[in-house]
Structure formats: C-alpha cells, structure tokens
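Data first, discussion second: the structure below is written as structure tokens.
Every protein chain except one is present and positioned as in the full complex.
The letters A and B name the chains in turn, as written, and every chain counts its residues from 1.
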Amino acid sequence: MKKYLGTKILVYILTFVFAVTLDWLIPRFMPGNPILVLVSRFSGLPESARVMYSYLTKAFGLDQPLWSQYVNFWIALFKGDLGISIYLYPRPVLEVLKMAIPYSLGLMIPSILLSWIVGNNLGAIAARRKRLDSIMLPIMYFITGAPYLWLGMLLAYFLGVVWDIFPIAGAYSFSLRPHLSWLFVGDFLKHWILPFLSLFIVQIGGWAIGMRNMVIYELENNYVRYLETLGVKRKLIRKYAFRNAILPQVTGLALQLGTVIAGQVTTEVVFSYPGIGYILTQGILNQDYFLIQGCFLFIIIGVLIANFTVDLVYMALDPRIRFSYGGEV
Amino acid sequence: MKKVFIFALVLLIFSSMFAADVVYKRDETLYAGGGMWAPPSNWSPITPWNAVTGTVGLLYETLFNYDPLTDTLIPWLAESGKWTSNKTYEIKLRKGMTWHDGHPLTSKDVKFTYELAKQIPEIYYSPVWNWLAKIDTPDDYTVVFTFSSPRYHEWSYDLYQNPILPEHIWAKKSKDDVLTGANEKAIGSGAYLFETYGTDRMIYLRNDNWWGNKVFGQPKPKRIVYLTVSSNNVALGMIMKGELDCSNFFLPGIPTLKKTYTDIHTWFDKEPYMLSDNTAYLFFNTTIKPLNDPNLRRALAYAIDPTIIAKNVYEGQVLPSNNVGFLPIKGWMKFYPENAVKQYGFKYDPKTARSLLDKAGYKDVNKDGYREAPDGSKFKIEISVPYGWTDWMESAKIIAAQFVQVGINAEAKFPDYSKYNDDLISGKFSAAISNSGSQMTISPWTSFNWLFNSPISENMYNGNFGKYNNQKLFDLVTQLNSTPMDDTAANKKVIEQIAEIFLKDMPAIPLWYNGMWFEASTQVWKGWPSEKTPYAYPTTWGGRWQTGGVMMLIGLKQ
Partner (left out) sequence: MSEIMFFAFRNAKLRMGLIIVLFFLLLGIFGPMISKYQDPLDYVGQGYQPPSKEHWLGTTTFGQDVFTQLVYGIRSSFFVGLVGGGIATIIGLVIGFLAGYEGGWLDELLMMLTNILLVIPTLALLIIVAAYLPYRGVFIQSIIIGLTAWPWTARAVRSQTLSLRTREFVNLARISGRSHMKIILYEVLPNMMSYVFMVFILQFGGAILAAVGLDFIGLGPSRGISIGLMLQNAVLWNAIQLGMWWWAIPPGLVITLVVGALYFMNVGLDEVFNPRLREM
C-alpha cells in the first residue's frame, strides 16, 4: 500500500515537471514575437514604437537567454508569481485567471457532473430495457453528434432572439452590478441556462452510450454466467456488473473534469460568456507566453489531481489492482 | 467553517441592501460595443493603445478635440491655442476646471504631462522632445511651448491625441508604475468617472461635476456600459433585440436588416451607410524581385477593381479608394493632389494592365498561362491577410483572381495573425493588405508618415512594410510636417510632389475605405448623428472619443 502510494506520488511529481516544462517551451516555439503584437496595436507615431519595444522586451524578461528565462520561471512559480499577461497587459496572469475561471467552472462542472450522473443512469437503464434502448437512445445518439456551437447557435437564435425568452450574451445582465440578491441570482441563472443546456444535452449521450456498452459487456462476462449458474440473484449480479462497468466512466469523468479550465471555447464564443476558454484562445493567438503558461499550469494541476483521484478510486473499487501491484498474482 | 459562511452570507445580503445602483435604469444607460475586444485590464493614458476604450476621452482629456466633419479643432481643456510665432505655440486653459478628486486643473499639469516624458524616455510621446525645446507657464492658465524645429502637422495631431495627466497623482508614481501600472480607478478630468468593470464590460458613471457641463452641455447617459462581444452573431442579435444602443463593429447584413428593422440607424440611409474611416492598402515588398520593379507594381494597380470588393464582400458598406488613399474628409481633401492624380493616376482597366506588363517585359514565355519576369524567371505574388479576418480574406481572394486575369500568378495566403504581423514587420511577405496607420486624422501627413515611414530598418514597426526606399520622398514627408497647417497652398505643393512619386512608383496600392462602422438602435436613445444632422463623428473606438464620441453623448436625446 505504502509502496503503491509512494511510487504514484513520485511519478506524479515527475509528470508535473515534464508537463510544465513542455508548456513553457511550446509557446516559445510559436512563430512571431509577442511584443511586436503588443506594440503594433499602437497606431501612434513610429519613433515611440521602437522605444516601447525595447522597454517591454526588458520588462517581460524576454531579452535574457532562454535558459535563464526558464530558471526565472521556476523561481517565480514557487513564489506564486505567474507573471504579467501580454495580451491583457499589464494585468497579472493570476488576476486574469481569478476573474474568468469561476465562470468557466460554474458552467462546466454542473454540466459535466449532471450529464455524467444522468447519462450513466440512462445508459445503465437502457442496457437492460430493450424498449427504452431502442427508442430513447437513438435520439440521444444524434444529439450527441451535434457540434456544441451549432446547437448553441440555434438555441441562442430561437430561444434568445425569435422567442426572446433567454438573454443571449454575458454571464449576467449588462444592467446589473454583481451583488447578492434573488434578482441577481435569478438573472445569473437565466444567462447560465442556455450555455449550460447546450453543453449538458450534448454530453449526456456520450456517457449514456459508454455506460450502456460497458454494462452490457460486463453482463456478458464469464463471472456473470458463473454467478448465474450459482443462482445468485439478478439484482446482485447487476450490482457487480455496474461496479465494474463504472470504472472507465470514472476515468472519463476525471479526465473531463481535469480539462475543465480550457472549457468549451466555442460555447463561450457563441454565447459571449466570459469564461477562461475564450481568453486562453486569444492568449494563444496573441502568443501571450505568460497567460498560456498560467492557464496550462492550472490545467496540469487539474488533470493530475483528477488522475490521482482516479487511481485512489480504482484502489477502492477494484481491489485486484491493489494486490496485483505487489507482483504477479 | 459553516458559521463563517453563514455570517458572510448575511453580511453580503445586508451590504447588498445598502449598495446603491445595483440595477442600471435602461433609460439612463447607454450600451455600446465595438471598441473593446478583451477583458478590461488597463486604464493607463501612458499606454493608450492598450487601454480600455474611453480611457482617453471619457476619463482623461486632451487640450483639443477634433471634428473631422467640419475639420475644426474644438478647444477642450484649452480655451484657445495659437502659434504666436513660428516657433512658439501658446495655450490658454479654461478656468475653473477640476480633476475628478476636486483638485484644480492648471497649466502645471500640462507642463508636467510633457516633462514626464522627458524624464522617462520610454513614454510613447517622448520623441516630442527632439523638436520641443521648453515649456513655460507664465500663470496658472497659460502654457507656452517653444519648439526648436516645429512640426506643425504632428503638433496639431498631438494637441487632440495626448491626454493631460494630473500632476498631484502621477508625480508620486515610480517609473515602473508610470509605465506598467494598470491605473485602475483612474482619476482624470473627463465627463465620466471610472465606476467598475467585469470580465466582459466596463462601466462609466457620469461626472456631474464635469467642468464641461457649462460649456458644452451635459452628456445624456448617466452610465455607459461598454461591452466585449466575442462573436458577430451575438452582436447582431443584441442589436435586433435593442440591447445594444451604439455599436462600432463591422456587421455583415446591415443593409439587409435595415429593411426589416427600421430602428437600426446608420450614418447614411442608403449606400454606403457608413462614413469612411481608414484606407486599406496593398503593400508590395519592394526589396524582392520582381516586385522591386515600379513598372510591375503600376501595372498591377490597373488590374484591381475595388468596386467588386465593395459590392460583393461589404454589400456596399464601403467605398473604393481614390488613387492616393485620401479619405473623403475635409481636412484631407483640401490638400488633394488633383494634378498628380490627373497626370499619373490609374483606374481599373485590365487592358491597360496587360499592355503595361507587355511593355515592361512581363510575358508568358513558357506558355504556362502566367507571365514571367523580364529575365525569364517565374514568380508568384502571395497576398497575405490574417487568418480569420474574413472580410479581408475574401477581398484578398478577389484581388488574387484579378491579378490572374491579367496573367500574373497570384494567390491569397492566410497566416495566423501573429505570423502575419511578424512577416509584415520584418518584411517576409510578397504582398499584404494593411490599414494600421491610415485612419482619419487632422492631416494626411499621419498617413504619409506611415506609408513612407523612414529610416528603413530591419523591422518596420509602423508602416512602410514593403521597405520602399526613396530619400527624396522621405524628405518631402518631413518637409510637409514642418509646413504650417494653415498654409494650404504650400502644403498642397508638397503633397503634389509626394503623390507624384507615390503614383509613379506605387509602393502600395490604395484599395478601399474601411467604414466608420456605426449601427445605432433608436429604441431607447434618439438623436443619433447622421448625414442629415452631422453634429458628431460617431466613434467610440479607443483613442477616438475625442474625435466625436463625446460630442455624440452630449447631443443624444431620449
């Protein structure tokens, strides 16, 4: 047990270092020069552009050799300093993240969790009820095939513009200042529902299909037949089957939750929702080294925590793994 | 833990009960968009190109405003300003002006603003000290600028472009804070106050103690909510719903929508709907063969038909440019070089283009359908446009097709924006469309200074991307800058010479005028400026409020 955890933690630390290094390196391979992008947005007089260019290059520490930039990056990271965003200059990256991530999480976590729960239940039910399986799931398959952005676009146009039931832009009315009241909460939910729906609807199907297939696959296994011949109750058999079938679904959930920060960029764009996905895309297009690094640091941490949790859950759900780790069974 | 949470919750509910103005009244609020593309993050007048729109104009103010419709400098912080000799410019400030915090605004602030750039050469307007000798403030309301070598055009531009800073706040800042501070809760002198902001919005509150209320009248909207809209479909949807009062986006389909939605207001009721604001140019890389040949570039000018672009891509929302890229505004057209255009001008005429190419030795020798260079080598012109700028992408495709029509192998190319920008600045392209420095200003000099930027260096940050090298032309641009603005004849003489060189050598081809995109909704606010009531240039873009935006706010009606 201890050995298992120890190895795991060591591996995760190694993964972290490698992944962070890669994400530090990748933006620097991108073509062009981020400072040029920043300076060129300035349509002032040419003499000053040169002065600003050299000042900013120095201010961002980009005049130093690559290795020393790398060392500085790690030093700053341990101090909790993610640098200053180039795209949103001069806002610190940490502040950018703090401002936008809550919106992304507020949208993604409920949509992922709810669709996971609902989808898995539907899938498990469908796996043993033929009628349901042949009527409800087909519809689901097609909805799952719909691109988020297309569904979002249609929802926004018909429910937002034509019937005018829901707002089409922002996270809360442009006429409101955030405060705690029923009015504001209601308004927030009203803005939240369409982007949420466009994510939720599309995701359900994926989970349902996965679960359905896994349960069927399990029900079909030798141990189930063995149990059946032993005369074990069907309910108990299903419980076992369900338990085994849920394993890959847990993996899927963890991975999905881990990448929550990058979010569904397209949904954010279609609904003009102020999450981190859109900002990150703009950061990438503007080669904002520090913003890209910062965002991906969060993603890395998210994914690793999620994976670690999965490993722990596996240990709990499937004791064979725990034992087999000690050596050949 | 639970207790703390409940306590915080109660506290929040309580505080929200007392928080005034959590709901903005619709009829007091102006919703605007089109000038903000990223979450608000910077309100520094020292980095205005990166600041939230309204930082200059609403919060900070300039000595003058400029009205391009009448070509007049409107005295703003200054009550008057004039050249008292050919090297001194004297400004009388208005009396009784205050900053948002109540401090009086005096000549010391003006002097400080400029001298700050002397101490900190990284400030963008510091090069002014190459030609400005000193600033005197004989009293609290008089500022005398003494120049060593006056640049009249540039100075007129600076007068309405450079915001004045409060000395009592900025003198205390460290150099780094001045240069890189976000300057949140900015204290300026303008008609609006910094109220708050969110990821996708900036909120300005009207300054009821604004000095200008007595002079110009009070701006009508109590609040301005400026929005970031990430997608065209959202912007158009909001306009259709009447949720966006004033938008400065280019939106496809406005001509079509205006037929069904009568409350969508544009400057002109019919084509071209929009005022012209800047000129899109096709730059050629003049350092590579065979594009270094002016005969080829001139022939290509005859091959382009911008009316097709205006019609097909912009649905008539833009106008084709004239031969020298002069915007159809008073301040530029009074200098229009009609002689040079008459003598050396070009027009869309593929026949002439072909015969010019033939004459210059560009013939299809190997019969592959495309002309070869006079030395027999094959070549291809790639027209670069940033990927995702769809209107420009379509335009570039049309131009490439028109080049092919006259037998020149050409193709539109769409690198990602960062690559496009890098290629443009470092001269790694064969042809590219750009409009980054051709916008409406008080003088065509700004556009020339961008088109023929000098000296030629490895990286051309601000114009002359094709590295067209002609010292005579550069000298003429400098000469223009040092010709007094009111001497129209002298200015015109210089501009005729510039235009002659430009038209003969064609380092870039003016294509079409991008519009001053402006779609307003008359559902809540009325009295928008238009062709019939041209009281203000309808812009809310960053750094442009002082060319009409603020006047528009004053002129609005309920």
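What to note about this one:
Keep in mind that, in the parts below, a contact is a pair of C-beta atoms (placed from the backbone, for glycine too) under 8 Å apart; a residue touches a chain by one contact, two chains touch by 3 or more.
Since we're looking at a predicted model, the values are computed, not measured.
Touching the missing chain, out of A:P92, A:G119, A:G170 or A:G205, is residue A:G205. From the options A:M52, A:A169 or A:L219, the residue with contact to the chain not on display is A:L219. Within the complete assembly, B:Y387 is the residue of B:Y348, B:Y370 or B:Y387 that touches the hidden chain. Considering the full assembly, B:F414 is the residue among B:Y160, B:F414, B:W445 or B:W525 that touches the omitted chain.
In the full complex, the hidden chain is touched by chain A at residues 7, 11, 14-15, 18-19, 22-23, 26-27, 29-32, 128, 130, 134, 137-138, 141-151, 153-154, 157, 161, 205-206, 209-210, 212-213, 216-217, 219-220, 222-223, 244, 247-248, 251-252, 255, 258-259, 262, 265-266, 269-270, 281, 284-285, 292, 296, 299-300, 303-304, 307, 314, 318, 320-321, 324-325, 329.
Residue-level contact of chain B with the missing chain is found at 231-233, 236-237, 240, 251-253, 256-257, 312-313, 315, 387-388, 390, 394, 397, 413-416, 418-419.
In this text, only the chains that are shown with their structure count from here on.
Per-chain Cα centroids separate chain A from chain B by 38 Å.
Touching chain A in their complex are the following residues of chain B: 9, 12-13, 15-16, 19, 21-26, 29, 31, 38-39, 41-42, 44, 47-50, 121-127, 130, 154, 161, 179-182, 196, 198-201, 203, 225, 227-231, 233-234, 237-238, 240-241, 243, 416-419, 421-422, 425, 436-437, 439, 449-450, 453, 459, 461-463.
Chain A makes touch with chain B in their complex at residues 30-34, 36-53, 55, 59, 84-85, 87-91, 96, 99-100, 103, 153, 156-157, 160-161, 164, 168-171, 174-181, 183-184, 268-272, 274, 278-279, 282, 285-287.
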